[in-house]
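Dropping a structure here in structure tokens format, bear with me for questions.
For this depiction, one protein chain was excluded, whereas all remaining protein chains were kept in their positions.
Residue numbering begins at 1 within each chain, and the chains themselves are lettered A and B in the order written.
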Amino acid sequence: METAEILRKSKILQALEDQNTSVSMDDPLESQMVLNMGPQHPATHGVLRLLVKLDGETVLAAVPELGYLHRGYEKLAENCSYHEFIPHTDRLDYLSPLSNNTAYVLAVEKLIGIEAPRRAQFIRVIISELARISSHMLWLGSMGMDVGALTVFMWSFREREKLHDIFEHLTGARFTTSYTRIGGLSQDMNPDVVAMIKKYLDDFPEKIGECEKLLNKNRIFIERTDGIGLITAEQAIDLGMTGPNLRACNVEHDLRRASPYLIYNEFDFDIPTYEGGDTLARYYVRMEEMKESAKIVRQALDKIPSGEIHAGKPKKVLPRKERVYTRMEELIHDFMLVNFGISPPVGEVYHAIEAPKGELGFYIYSHGEGYPWRMKIRSPSFVNLQCLPVLLKGAMISDVVAIIGSLDPVMGEADK
Amino acid sequence: MNNQSVVAKLKSRFPNVPFEATEFRDELTVVLPKENIVAVCGFLKEDPELVFNLLADLCGIDMNTPARRFGVLYNLYSLSNKFRIRLKTFTEENEPTVPTVTGVWGTANWHEREAYDMFGIQFQGHPDLRRMYLPDEFEHYPLRKDFPLMGIPGSLPLPKK
Partner (left out) sequence: MGLEDALGDSFLTTKVEDAINWCRKNSLWPMPMGISCCAIEMMAFAGPRFDSARFGSEVLRFSPRQADVMIVAGTTTYKMAKVVRKIYDQMPEPKWVIAMGACTSSGGIYRTYSVVQGIDQFLPVDVYVAGCPPRPDNLLNALLMLQGKVQRGESRGKAPAFIGDFQKLQAHNAAKEKELATV
């Protein structure tokens, strides 16, 4: 045995004799290891591979590796017409598909220069906010599950099922809805759905209150999340973080207020911000956001006008099916639009909305044909994941799960 | 603050740089040569009136023209002024290189890696230029216009049944 080995072993033996638990080795690389939290992991929220360098239990550095769900969306967009891409947008942030649908058609409508009628805009606001509630519910459930509160998971999923029922009545599908169309919506909202949404909103404060009662003043939850995963506002803006994560660093930035799209400037809602920039602040921001969303939906349901849900621009908007089968011009327009696509002008446009995860933006460069020349999807989770090394530095290995949970990444949009 | 004032400020600060400013749907796009991109981005971020502190998006684009084939776009946003502009630079087809802006905004790191992965644009000065989405051994650049949508059979390995 070499002398170094003998010395090491005798040191350990000595430490055992003295019952001294803090032993420092001469060779510092002895206690570092690289742990692979692989793409298949119960708590990495999808296929995120995280390589963490550990010194004992403390994380020294972390490198996220993406690409395990790279499906080639941007290449696909260059080969689809604008209408054909709408079902693909559902699968981006697959926790709130209606929100992505709205974002995409808003970008295309900006490009062509049309606007949906007022009733369609109200319904789009309602579905965007319901999608936000649904996404935050799932976040609540999975974050609760990650830190050990399984009851919250079961309760939030029960509430989500009610939302799925509403979506099914409204759009025809529980989950991947493809509800919006360029120039409007695919079908109208009938009074049954309105009654269902109202009933859901009446029960909502009580249900969310139940989950809050379990977590807000829970000693274990607070100890696991308070002061964990700190990031300052300057670091967050430099790294491009947006959404509830940024609002938890005391930066009041919300695209619904800053550059109002749809008709958000007609509603009265607050932007919850918390200071601290830690996991607990992110938790509080999202809980408050859910309540604000419920407020917006209630106001929208009160003010919603009756009217058309399709913009009446025949060369750009798909006409209604009964007119296609009975009238000549609509038949011709339908044929042209389905086969050759809408022909937007040559130009480029970038439109972003406040998705539940952050700023979801679509950059479309069109060269006049029916399919885009280049479409770039600015996904919030991709940029938020870039902040992960900063958040994880110095945390313990058991906090990694809580931090990833509070950041709320969705790999479907991070990997595109 | 509006499009004309931003262009005027840029032109007054950088009188020798040939800016081409266009407006479409009230959005300002400024095309500039790639040598000046770092200086212009630094100015846009540091200037106390403009303060474009959020790099919302950085993407590559393949124009499929013989000259100036690849472009890099920068979508900038100012949190305090609530204003958006877009910068564009172009580079050649053989060995496309663009200086990196990771020194100005830290978020450009991953965006540039993605642009490298998809187009093959080399970013000079990037601290960690490797592929983002596809495995490192992959030899092609998917978003180029000459790469087929279905891919090249055999380019990505599959485990045996």
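The working rule: a contact is a pair of C-beta atoms (placed from the backbone, for glycine too) under 8 Å apart; a residue touches a chain by one contact, two chains touch by 3 or more.
Just so we're clear, the structure is a prediction, and the values are computed from it rather than from any experiment.
A.B. asks: In the whole complex, not just what's shown, which of A:42, A:191 or A:305 touches the removed chain?
C.D. replies: Touches the omitted chain: A:42.
A.B. asks: Which residues does subunit A use to touch the chain missing from this display?
C.D. replies: Looking at subunit A, the ones touching the missing chain are residues 38-42, 46-47, 67-72, 75-76, 87-88, 90-91, 94-95, 138, 154, 157-158, 160-161, 164, 174-176, 411-412.
A.B. asks: Touching the missing chain, which residues of subunit B?
C.D. replies: Touch with the absent chain occurs at residues 133-135, 142, 147-152, 155-161.
FYI, only the chains that are shown with their structure count from here on.
A.B. asks: How big is the gap, in whole Å, between where the Cα atoms of subunit A centre and where those of subunit B centre?
C.D. replies: Whole-Å distance between the two chain centres: 24.
A.B. asks: Any idea which subunit B residues touch subunit A in the complex?
C.D. replies: Within the complex, subunit B contacts subunit A at residues 24-25, 27, 29, 53-57, 59, 61-62, 73, 75, 79, 82, 84, 86, 105-107, 109-110, 114, 118, 131-135, 142-143, 147, 149.
A.B. asks: Going by the contact rule set out above, which residues of subunit A touch subunit B in the complex?
C.D. replies: Contact set of subunit A toward subunit B: 66-67, 70, 72, 74-76, 79, 110-111, 113, 235, 237-240, 242, 251, 253, 258-259, 347-350, 352, 359, 361, 363, 365, 373-374, 376, 378, 382-383, 386, 415-416.
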